[in-house]
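Of the protein chains in this complex, all but one are displayed in their positions.
By written order: A and B. Residues from 1 in each chain.
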Amino acid sequence: MSEPALSLSGLNKRFGAVVAADNLELEVAAGEIHALIGPNGAGKTTLIAQISGELAPDSGRIRFLGRDITGLAVHERSRAGLGRTYQITSVFKDFNVLNNVILAVMARKGQGFGFVRPARSDPTLRDPAMEILRQMGLEARARDKAGALSHGEQRQLELALALALKPKLLMLDEPMAGMGPEDGQNMVEFLQGLKGDCAMLLVEHDMDAVFALADTISVLDYGRLIASGPPETIRTDEAVRRAYLGTD
Amino acid sequence: MRRRIFPLIGLAVFMMLPPLATWIGEPYLVSTFTRIVIFAIAAVTLDLLIGFGGMVSFGHAAFFGLGAYVSGIIAHHAAEQITLFGLPATDQALIIWPLAILVSAAAALVIGFLSLRTSGVHFIMITLAFAQMLYFLFVSMEKYGGDDGLMMLERNPLPGLDMSDDWSFYYLCLGLLAVVLFILGRLINARFGMVLRSIKQSGPRARSLGISSLAYRLTAFCIAGAGAGLAGALMANHNGFVSPALLHWTLSGDILIMVVLGGIGTLYGPVLGAVIFLALEEFLPLAFEGAGLPGFKEHWRVVFGPLLIVIVLFAKSGLYGFLLGKEAADV
Partner (left out) sequence: MLLFFEQLLNGVQLGVFLFLLAAGLTLIFGIMGVINLAHGSLYMAGAFASALALRLSGSFTLALIAAPLAAGLVGLAMEVIVIRRLYARDHLDQVLATFGLILFFNEIAAISFGRQPLFMNIPPALNSTVELLPGAPYPVYRLLIIIAGLLVAGLLYVLISRSRAGSLIRAGSTDQEMLSALGINVKMLFALVFAFGAMLAGFAGGLAGPLLSVEIGMGENILILTFVVIVIGGIGSIRGAFAGALLVGIADTLGRAFLPGLLKLMLPPAEADGIAAGLASMAIYILMAGILIWRPAGLFPPQGRSGA
C-alpha cells in the first residue's frame, strides 16, 4: 500500500456553537477520486478551506504526501502540489482566458519575478497554457475576456487554472454547480479522463456524478465523518440513508 | 490603435512646450511645465500601486518628500562642508539622486512590510499615518530647518548639462519621465506585472495558485517608493528648497487625485492627470479673477473640492479612459 496523498488526523474546527469539523480522520489514497458528500452545512467547504490553508483548524494535523503541512500558508501548500477550484467561480475576470492560464503556469514554475520580457508572448508559458485550453476545449475562447465567458465555460476555466498547476491532489468544490445536464455530463467525462494523473477530493451534490466518479465516498454530517467506503457500501449504509440520502 | 498614438502625441506636445511658452511671451511657464512632469513621475508610480496592484496608498508623499530631503540634506552638508555619517558630502546629482531613490525604496520596504499586513481601509489609514509620522519627524529636525525647511544653493550638477538652465532641467525631467514610463510599461506586461494585476483582481485565488501575494506587493511598493523618491529629488532641485510640506498628507491626496483624474490602471493616464490638476491649480484662481471675484482667487479649492466629488461620483474612468474608451484597459 503506497503512502496516502492526504491524511487528516484529529481535525477540529468550531465557529461559536457550530461544529464544522469534529475530530475528523480522513485519508485520500494516491490516484483515487475521493468524494465528500453530506447535507448543506455539514462542513465540506470549510474542510477544503482548512486543507488548502485558508482557514486554520482549532486542532489536528494535516499531512500531504507524507509531509506535515498544518502550519504552511496557502501559497506554500499550493507550491507543494495542492490544487483547488472554488464553489463560486473565481477566475481573473479582467484577464483574457489565455492569460488566466499563463498566470497559473507561471505560478507553477515559480517565475513571477520577471520584470522585462512580456509574459503573454513567452512560448515557455504560452505553449503549455494553450495545451491545457485545448484539453478543456476552450482554445477558441483564448482571446476573450474571462468575464465574458458563459457560466459553464467559466467553470471549465476554473478547472483549467487548477490543472495548470499539475497538482498531486486536486480539490474540486462542486465543479458541476449551476451547470446544465449536458455540461455536467461533459465534466464527468473529463474528470474520468484525468483519473490516475492525480488524486482528487471531490465535493459535489450531484449524486449521479458522485457515484459515477468516486472510488471512495466519505459522508460528513455536522462536522462528523459518519461513513466512509466504496460507493456500493455507502449506497446501502443505514446511517447515511438516515442523515442524507433518505431525505432525498 | 489610439493606444499607440496618444503617448507619441503626448511626447511631441511636451517637447514643444518650452518654445511654445517663449513664443506666447510667457517663458515662466516652463517652471509650471517642469512641476507637471515631476508630479507626473510621482503619479505614475502611485498608479502602479493603486491601478495595477490594488493598494490604495494614501502616503505617497512620504517617499516623495524623503527623496527631496535626501537631496536637500546631502547638498546642505556639501555646501557647509560638514561630513555626513563620517563621509564627505557631495553635490553631484549622479550620486545624490540614486541615493534618494535608494533611501525612499528602503523606507517603502519598511512601511510597506508593516502596512501590507492589513488591507482595505486599514491600509489606507496606516499608509496615511506612517507618512504623517515622517512629516512630523522632519518638522522636529531643527538641525535641518524644522518647519521652515532647508535651502539649496544650486541644483545638483550633472556632467555635460547646464542645470541652472531651466530648459535643460525641463528636458532632463521629461527624459526621466519617459524612462520611468518605459520601465513601468515593461514591468506591467512582464511576469511581475501580470502577477501583480492578478493579485489585485483576487488575492485569495492568486494565493491558491501558489503566489505569495506579500512578496509581489511589497516589491511593487518599493518600486513605487523609489520612483516617488526620484520625483522628490527632482522637485528639491526644481524648487531649490525642501520643507516638510513635501511630505504633508494633502500632497499625498493631490497625487492620488492626479491618478484618478487621468485614469486609474492606465500607464499614461496619470500623466494627463498631473497636467489637469496643475492646470486647474494654475487657472482656477485666474478664472475667479476673470469672473469678477478677485477676492476668491486664493479660494479656488472651494470649487475644486466639489468638482472632485462630482468626478468621483460620475466620471470614474478618468480622462484617459474617456479618450481611449475600451482601449485604455489592458487585457
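The working rule: a contact is a pair of C-beta atoms (placed from the backbone, for glycine too) under 8 Å apart; a residue touches a chain by one contact, two chains touch by 3 or more.
This is a predicted model, so every value here is computed, not measured.
Visitor: Where does the absent chain make contact, in terms of the chains shown?
Guide: B
Visitor: Among the options B:F14, B:F39 or B:W249, which residue touches the chain absent from this view?
Guide: Considering all chains, including the one not shown, the answer is B:W249.
Visitor: Just one of B:L29, B:V56, B:A178 or B:I276 touches the chain that is missing; which is it?
Guide: Result: among the candidates, B:V56 touches the missing chain.
Visitor: With the missing chain put back, one of B:M133, B:L153 or B:L286 would touch it. Which one?
Guide: Of all options in B:M133, B:L153 or B:L286, contact with the hidden chain holds for B:M133.
Visitor: Would you mind spotting which of B:L20, B:A79, B:L99 or B:M125 touches the chain that isn't drawn?
Guide: Hidden-chain contact among the options goes to B:M125.
Visitor: Residue-wise, where is subunit B in contact with the chain that is not depicted?
Guide: Residues 50, 56, 58, 114, 117-118, 120-122, 124-126, 128-130, 132-133, 136-137, 139-143, 249-250, 253, 256-257, 260, 264, 296, 298-299, 301-302, 304-309, 312-313, 316 of subunit B touch the chain that is not shown.
Here, only the chains that are shown with their structure count from here on.
Visitor: When the C-alpha atoms of subunit A and subunit B are each averaged to a single point, how far apart are the two points in Å?
Guide: 44
Visitor: Please output the residues of subunit B touching subunit A within their complex, sorted ascending.
Guide: 186-187, 189-195, 197-198, 201-202, 204-213, 216, 219, 329-331
Visitor: Please name which positions on subunit A make contact with subunit B in the complex.
Guide: 52, 54, 73-76, 78-79, 83-84, 86, 90-96, 99, 102-104, 106-108, 110-120, 122, 145, 161, 165
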